[in-house]
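Right, one structure below, let's go through it.
With one protein chain withheld, the remaining protein chains of the complex are depicted in position.
The letters A, B and C name the chains in turn, as written, and every chain counts its residues from 1.
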Amino acid sequence: MRGIELNQHIRASLALLIESADELRDLDQALGDGDLGITVTAGSRAVITELEQLGDAATPTEIARTAAKAFANANPSTMAALVAGALLSGSRTWEGKDEIGLPEASAFVAAAAASIAHRGKTEVGDKTILDGIVAAADALASAGDPAEGMTSACDAAARAVRETTELQSRRGRASWLQERSIGLPDPGATAFWRFLEAWAVVSARPH
Amino acid sequence: MRGIELNQHIRASLALLIESADELRDLDQALGDGDLGITVTAGSRAVITELEQLGDAATPTEIARTAAKAFANANPSTMAALVAGALLSGSRTWEGKDEIGLPEASAFVAAAAASIAHRGKTEVGDKTILDGIVAAADALASAGDPAEGMTSACDAAARAVRETTELQSRRGRASWLQERSIGLPDPGATAFWRFLEAWAVVSARPH
Amino acid sequence: MKKIINAPEDFVDEFVEGILLAHPDLVRTPGDDLRVMVRADAPLAGKVGIVTGGGSGHLPLFKGYVGAGLCSGVAIGNVFSSPSSDQILQATKAVDGGAGVLYLYGNYGGDVFNFDLACDLAELEGIPTATVLGRDDVASQPRERKHDRRGVAGILFAYKAAGAAAERGDSLEQVVAVTEDVVEHTATIGIGLAPTIMPTTGKPSFELPDGEMEIGIGIHGEPGSRRGPLETADEIADHLTSALVDDLGLGEGSRVAVLVNGLGATPLEELYVLYRRTHRFLADRGIEIVKKYVGEYATSLEMAGASISLLELDDARLELLEAPARSPFFREG
Partner (left out) sequence: MKKIINAPEDFVDEFVEGILLAHPDLVRTPGDDLRVMVRADAPLAGKVGIVTGGGSGHLPLFKGYVGAGLCSGVAIGNVFSSPSSDQILQATKAVDGGAGVLYLYGNYGGDVFNFDLACDLAELEGIPTATVLGRDDVASQPRERKHDRRGVAGILFAYKAAGAAAERGDSLEQVVAVTEDVVEHTATIGIGLAPTIMPTTGKPSFELPDGEMEIGIGIHGEPGSRRGPLETADEIADHLTSALVDDLGLGEGSRVAVLVNGLGATPLEELYVLYRRTHRFLADRGIEIVKKYVGEYATSLEMAGASISLLELDDARLELLEAPARSPFFREG
């Protein structure tokens, strides 16, 4: 996948992701402050707008950095800042590359996961977006081809999200709920999973 | 009726009047600020307490003045201040009297009405307590005996209250409602009528 | 009814006690009745005293404006209910410095009847009094009947002017004159969005269907001049401000003080959204805004809504507004 396709694919996936805004708002309402729907909607729209402005010659790294800045400033919040930082970290793994395949995707997601773990001072099992990303990064790392990578990353993220349901939140606003945070999946991890799903749907479309 | 009976009669009537508190509160809620129930309850209780302290030898004038002060300070409000002033005016017509009959009652109510008209800068038809008091004063003035006076004053007050329903309030908080004040009877006039009714019920009790 | 209170009957005494405990340097109770409060240094010999009063539930109104350069004393009624003539008299005696006492309060029947009675009682004690009524609510009566208007948030300007005049040593007649002059040039109008619940009855102070607002509402929840669908902040600001500009006859070159007042539950953020448009509305008409007050100055417990007040300024009125003043709730200079 070259820059121009990557750009289109991101935009199409984000357009789909916006349809999950109400679900994310409701989850974040129950476990946090309810603004995750806005973060995802405003952030996605901002990224789509900025990516539309980018020329066809933009490199994958440029695309990821543009997306990062747009997402960070659209509705600044925990997710916005962490995701922006993760995209910047990921973008560094693409430096000098014009074509994104399975290994590049895998490296990107792994770097993104490391960034979130570091900036968020968090680890897997804390019931955050990290649980979803690490699961997807692991799946991508052991996949044989892009199609398998896509499917297994999606499945792994879905499982990770399900598993967060029984966990107690240890980071962010949800951690203030203490035991009462148990019983619902993590909103941030869910957002990440919905993004992967959207990516898969777009992948399956006739080009 | 001598002082000791007058005292008992007032206390018994006020004890009954308190039962109308909710009706008066609701009327005043619709046309004013809803505190008339409190004014009547707290005022009546204060009068009862003070009159209980008065010796059996207290004169009708002393009884009326004691009632005026107690009513004025219990829950100060329009009704409290106007009724207190009216009782003080009425008490002056009883100066030197030990026995209250129909002429004395008639003079008292007429003086009370004049006080309210003066202090409240109001006239009959403004939809206030004055409408009820003037009707009762007129009935008392033309009655042949105490029993007839009681009945006709009650009837006249009832009619006056009914007639206030279609009037627009021209004084007090209710006047701020302008046309919207039409459709409900005046709370103050109703309070006066309920007091007369209570007085009649007590009169009908075996002594 | 969700309130942070103890027994509803004790509500007024208890918050007054809280004020006294919090601000003993500024206010005190002269006798044992908590319902009478005066500035800590009252009486001021040779200066006109100013007594206000009215029902509780409007903080900072009335008791909040007792202090240097403001009122000298206050008589405190139950929630939305007049103080007694007895309490007014006590406040009068405690602030009398030998130059007479001004009664300055909002035009409400219950208060008027009780203050009038107190006037008579004060006269008997040899204390000359005079009365000026706050009557700024343009929605309550048309301009022709402006003397019958009720008093709402705009009384702040009257307090400020009267207090400054008394502080500089004006005679009772002079204090009355400047205060009347300010009242004459003050106009207020408000809107209500949601009622307060009365602590004693547990009932709402008014009923309002969802999605509607009451234009011209009073600070006890008295119905206003009309009811209509809730408008945007800018529409509300335009309607309210234009009613005030008309009422006061303001135009190009006029100077005003603006007060955007919250009625209790309305967030300060919303008041600034209102102020923003009010400012532009006046500026567009060449009306200069010289003093601004945005916040809660006269409330109705947790009622939702806001009011806008304008005072047309001349040099004399502006000087009085700018004179120093200090109470637990108000500060100038």
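The criterion applied here is as follows: contacts are C-beta pairs under 8 Å (C-beta built on N, C-alpha and C of every residue); 3 or more make two chains touch, one makes a residue touch a chain.
Only a predicted model underlies this, so the values are computations on that prediction, with no experimental measurement involved.
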Specify the shown partners of the omitted chain in the complete complex.
-> A, C
Which one touches the absent chain: A:A64, A:A80, A:I133 or A:A157?
-> A:A80
Residue of C:M37, C:A94, C:V138 or C:L274 in touch with the missing chain, whole complex considered | C:L274
Residues of subunit A in contact with the chain not shown | 25, 29, 32-35, 37-39, 72-73, 75-78, 80-82, 85, 119-120, 171-173, 175-177, 180
Note that subunit C touches the chain not displayed via residues 2-6, 11-12, 14-19, 21-23, 56-57, 59-60, 191, 193-194, 196, 210-211, 213, 230, 232-234, 236, 264-276, 279-280, 292, 294, 296, 299, 301-302, 304, 306, 331
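In this section, only the chains that are shown with their structure count from here on.
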Could you give the separation in Å between the centres of subunit B and subunit C, each centre being the mean of its C-alpha atoms?
-> 32
Intercentroid distance (Cα basis), subunit B paired with subunit A, Å | 76
Taking each chain's centre as the mean position of its Cα atoms, how many Å separate subunit A from subunit C?
-> 55
In subunit B, the residues touching two or more other chains are none
